[in-house]
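Missing here is one protein chain; the remaining ones are kept as they sit in the complex.
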Amino acid sequence: MKFLFLNGPNLNLLGQREPGVYGRLTLSEIEGMVREKAGRLGVTIDFRQSNSEADLIDWIQQSPGLADVIILNAAAYTHTSVALRDAISGTGVPTIEIHLSNIHAREEFRHKSLIAPVCRGQIAGFGAQSYLLALDAAISVKAS
Amino acid sequence: MKFLFLNGPNLNLLGQREPGVYGRLTLSEIEGMVREKAGRLGVTIDFRQSNSEADLIDWIQQSPGLADVIILNAAAYTHTSVALRDAISGTGVPTIEIHLSNIHAREEFRHKSLIAPVCRGQIAGFGAQSYLLALDAAISVKAS
Amino acid sequence: MKFLFLNGPNLNLLGQREPGVYGRLTLSEIEGMVREKAGRLGVTIDFRQSNSEADLIDWIQQSPGLADVIILNAAAYTHTSVALRDAISGTGVPTIEIHLSNIHAREEFRHKSLIAPVCRGQIAGFGAQSYLLALDAAISVKAS
Amino acid sequence: MKFLFLNGPNLNLLGQREPGVYGRLTLSEIEGMVREKAGRLGVTIDFRQSNSEADLIDWIQQSPGLADVIILNAAAYTHTSVALRDAISGTGVPTIEIHLSNIHAREEFRHKSLIAPVCRGQIAGFGAQSYLLALDAAISVKAS
Amino acid sequence: MKFLFLNGPNLNLLGQREPGVYGRLTLSEIEGMVREKAGRLGVTIDFRQSNSEADLIDWIQQSPGLADVIILNAAAYTHTSVALRDAISGTGVPTIEIHLSNIHAREEFRHKSLIAPVCRGQIAGFGAQSYLLALDAAISVKAS
Amino acid sequence: MKFLFLNGPNLNLLGQREPGVYGRLTLSEIEGMVREKAGRLGVTIDFRQSNSEADLIDWIQQSPGLADVIILNAAAYTHTSVALRDAISGTGVPTIEIHLSNIHAREEFRHKSLIAPVCRGQIAGFGAQSYLLALDAAISVKAS
Amino acid sequence: MKFLFLNGPNLNLLGQREPGVYGRLTLSEIEGMVREKAGRLGVTIDFRQSNSEADLIDWIQQSPGLADVIILNAAAYTHTSVALRDAISGTGVPTIEIHLSNIHAREEFRHKSLIAPVCRGQIAGFGAQSYLLALDAAISVKAS
Amino acid sequence: MKFLFLNGPNLNLLGQREPGVYGRLTLSEIEGMVREKAGRLGVTIDFRQSNSEADLIDWIQQSPGLADVIILNAAAYTHTSVALRDAISGTGVPTIEIHLSNIHAREEFRHKSLIAPVCRGQIAGFGAQSYLLALDAAISVKAS
Amino acid sequence: MKFLFLNGPNLNLLGQREPGVYGRLTLSEIEGMVREKAGRLGVTIDFRQSNSEADLIDWIQQSPGLADVIILNAAAYTHTSVALRDAISGTGVPTIEIHLSNIHAREEFRHKSLIAPVCRGQIAGFGAQSYLLALDAAISVKAS
Amino acid sequence: MKFLFLNGPNLNLLGQREPGVYGRLTLSEIEGMVREKAGRLGVTIDFRQSNSEADLIDWIQQSPGLADVIILNAAAYTHTSVALRDAISGTGVPTIEIHLSNIHAREEFRHKSLIAPVCRGQIAGFGAQSYLLALDAAISVKAS
Amino acid sequence: MKFLFLNGPNLNLLGQREPGVYGRLTLSEIEGMVREKAGRLGVTIDFRQSNSEADLIDWIQQSPGLADVIILNAAAYTHTSVALRDAISGTGVPTIEIHLSNIHAREEFRHKSLIAPVCRGQIAGFGAQSYLLALDAAISVKAS
Partner (left out) sequence: MKFLFLNGPNLNLLGQREPGVYGRLTLSEIEGMVREKAGRLGVTIDFRQSNSEADLIDWIQQSPGLADVIILNAAAYTHTSVALRDAISGTGVPTIEIHLSNIHAREEFRHKSLIAPVCRGQIAGFGAQSYLLALDAAISVKAS
């Protein structure tokens, strides 16, 4: 089983970026936790980050055959990118939407996810734990 | 560790209620899966369902001391009950919001959760698996 | 043929409650008229009222096998209860929505029915006659 | 007793027009059913259809003295015609609004009826049966 | 003179529930203050709380003859319950709306009261004092 | 000078239609008053009414060369007809919008005039006097 | 007969203020035209302007006994002043709303008049002629 | 192949009506261009215009068997006519929506087309050329 | 203890202004009632009215040191004045918002109070009694 | 004559991406059809695709002198990119907006085109044929 | 060069009014800073404050000939005064809008400036520095 973790804009700032909202772990530390758990579960993962909407679209488009499930933290693009949405539905690889913070408890404009309608499910608000939960969720999505 | 699973209106219909949306497992079968995993994790759980908004409020109010974390599938009341929201914030027990279906991919009126702003996080769209993921999430919430 | 008439909050006040809007007949007198006509038509009816949203949900859930058609005057819950809507769609018994007054001619917030999208049809504005018309409508729904 | 049945735009297409939504009966067959039942009830009916908003207004204006009750399926004009509304309120003949389909369960723009506030009541969603129910409703409106 | 104080959902949590918003007095202590002042004024009071919308509706319906004025802190139901509104207008006992906090200074969804249009007046924002002021207001409403 | 008075739907009901709103004069009596004043002022008038949107459009289209100013009481079409608006702007004859009632003091949907942006001015709320004032206004528009 | 013409903010700029919108006549020249016509009609007029909302309110409050009709060009306050509206309805002197420009053909925020619902009628878009038409309208309002 | 070109209200004014927006060609000249190209392509065309919504509905209803594709410039009715929409979907003849001007670049109320959801496609903004392009589009629609 | 009662626009009309809405007492009679009760309570009061927004702002700004609590009936300015709001928050003297009528039961635009978010509480709907209740409320605010 | 065809995000997925919506042709096959027709017409074309908003902006900026007309299928960016809009209006090369699907018949958020107001016209809903029609349209735009 | 600095309601409270939002300098100290810099630049300034909307309008109207540029901190009136807007556009003296705080980062109702569309530019969020920057901006506006 191969899962593709995609991280959107500003997630490379984790650890320094508003730790009260996003926690104190760096993205690299989160990747480490994900890899550790994936190793235990026998799952291969690919873990990427980009500030570029186009990179994320390209990676989603390249995923068929390379990944069984995409786990996507689209960050700010969650709320503004129809193009990401179309990439997900056009590519057809099952996708899980994750967020470090509980977006539904923040500013009004973060309550709306443009990608949710084409994703299998959403996990939000558990910090780094959102990534680990998504790993389990992906296994169950793959199995379904 | 003790977790309280609360299930809102019509979840007692599971298995027969619109299986295309909610899956084919009964609530009792889901409870069984939760209890099995909880047993493995050494967690005590309480698992209840009611069609009554007042019952849910009462149970949330009684939870301090009895539960470390509430895992709440408020079903339809998610979108209409300010009273549940006030019960959660008034009681202060950390609460995780779960949904069987991906509410953000359904009718517009299901996109808005009145309880989200007072919950720690949200897991939606993974069917019975949402309950099992919440068990892990609750452990991490308790630990934080 | 068995029909279940369910009456929502404050309908027990009929006759005394704003007769200019709702008419001068009591709910019991309406029940009498319904029973009289049902008798003539050879239809068995069950006729209930509750101020409790949960009671109404419970009764709808219990209806399969006991009723061929539900005739529902949800009163105020028409405009606020997603839970009733989910009970109707989850249970699957054909349901007819009725109102004593013409809700579309009253305050703006009464124009919107949350249950309409899961009901077969709506009869509104004919006072007690709405109940009698629904009896005919139910027979035709059952026959279809 | 004389009742005037008025049918708005595209109802002459019935039977062929989207039978999944509107049923398989032609307007002429519905008229036949109405005439048959009216005959049994000793009611004289007039039954007309036009695609023209002006025709419908003219007919409503001509109704005093000729009809005790108007039964109006305004079809698409339900949602766009203030002029029909003014004709009804200006003429003063009691009017019953009917629809073949349950307009409240369809596209958002069909939920709003501009004529409802000046009609006695509304019957929607029962197909041809809506017309037959309206006949009973009209008798009760006339009697009130 | 007899006044009925009705308290809605979560008010039984007072004292512990978000004291920064609602104050440090328990509902029982507030009841004590109300009874003390009522005693001085020679007024009989009944003081109840429920988390159940149906209980509140029932109590309002039972009030004619038992209470001259209802003093209602509907709490969360203020913003969501059309059924309470209909109970008040259907029963006809003059009702005063009270709130511990200044609802107009809080979240947007608390600014709108569904029951206000059928109440005589509103007192909000004075903590326990809102109850004592309402006692005076009720005497003046009774006298008018 | 030649002025064209155009009257929209239901204005032929004047005198009998809701006299509390529209006054007790018939359209024919208003025409008489207009003709009498026009005679005194040496103005030729043409005075027409139709319930048909298309008739009104046709008459506006035919007006160049036949009328110096159009005085238009579009009645209900004021609020729904983009086609009338386009006829006025497409034809180019200066047009004055009149109303018997003060549309801005009535239902919300009557506050918006779709034709106002292509008319010279608006006179509303003076009953039959609105027509006589428009005669003066038209002379000044013609002179400008 | 005595009429009170009240002019709101910035109308003292007339003649120099955006002549393309408001015309080239000064307010004083308009006053002269009004006085000339009033003289011919045997009507006494009082003609005032202020940039102060409070002045306009005071003048309206002082008008009973001094004026039979108020003719009010509230200018910018038309769209923002609830206080002017309350002064008109509280004082009870019949009031005619006038505007030099056709406010319904300008920016969206000028389409809404807060005072219209308490005025008898509205004349807008005829420049200085709006004032002269209002004189005739006021005579007919007084006579009614 | 037979195509039916239908033209809505005010299109008979073309050439004189706001040439800056709609161009300088008359509808008759456009018809000539269409006929010339249709002749070259071996397509029979019918080309009609009416200011009447009912005429357009009638023509659409009569089209099955007479036309393979309808090319509809509904003009102002594009934005206000649910009846035209229902005629198109009820009749079932494939329909192409055209506009001379780019409606999406004009007033806000022209951006919304009520008929678009039941048409195959839309061509807007190319003046008379929109008609010629639609001829090609219709051939491809017919072929599909 | 010194309290400053400030009264906004048109409150000088009380007694004559729409007595059905505002009651039959003049502002001077209300002042008398307030002074009488204040005397009994040993409180010094200052009682003022102005139609000018600027006067009200000035008085609020001058209140520190002169008044312990402001009791403000801002009347129409309640709904339109951000400047009053800023004066209250900028000056810092605790302020109680009062209204004679129940603003939440009137026109939609009166439901929104711009000053509420910076006031301690609101008393609305008890006529002159609102002033007397505010006196008690102010004592409790001062004591808190 | 040189035309620049620009294709936005996910159009490289054509053929595999939701063929029910977008058709079964690949972008490369569409390019082939365009080149074939362009060859016949003696037009030079440049045909590009990118998932990057910035690429599209760069290409538009580089077009003056290189292209007479831009034919732009902005795909998802149609609904979200003000930057593309500004590139078009800032560069000044006439631009034609095209879409494979009829965007006005899909989700609400696809009805709004941010680029339409700065484009000459729009062709939507004809699949690959939209591209071929645009070629004709571009020739006529160039000629105008 | 002569510049007129106008300050709106509550700015006389500066230094004491919510220093966290508006800073600790008094308006008089800001005036001093402005005068000092103006002196260095050889610019004459006039610096005024009023809580009265009418005063501000009067001062703007008097400015032609007396001031080359107006620098306006309209404070709360920024968001509510159409009259100020009309004064600026009617008078024609170039006006610069300034704010101490960043109004776009505060409550939603402060994001909208009614006067912005008639001002040259806006400087907001730099505290007293906003005034000094405006001095430079005014010189460049004057020079343009």
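A few points about this structure:
As written, the chain order gives the labels A, B, C, D, E, F, G, H, I, J and K, with residue 1 at the start of each chain.
Methods note: a contact is a pair of C-beta atoms (placed from the backbone, for glycine too) under 8 Å apart; a residue touches a chain by one contact, two chains touch by 3 or more.
Worth saying up front: this structure is predicted, and the values here are computed from it rather than measured.
Which of J:N12, J:S81, J:T95 or J:S140 touches the hidden chain is settled by the complete complex: it is J:S81. Among the residues J:N10, J:S52, J:T78 or J:S113, only J:S52 touches the chain that is left out of the figure.
Although one chain is not displayed, chain J still touches it through residues 52-54, 57-58, 61, 80-83, 85-87, 89-91, 114. The set of chain A residues touching the chain not shown comprises 8-10, 12-13, 16-18, 50-55, 75-77, 79-80, 109-110. For chain K, the residues touching the absent chain in the complete assembly are 102, 104-105, 111-113, 116-127, 129-130, 132-133, 136-137, 140-141, 144.
The definition used in the following text is that only the chains that are shown with their structure count from here on.
In terms of their C-alpha centroids, the spacing between chain B and chain J amounts to 47 Å. In chain K, the residues that touch at least two other chains are 52-54, 80.
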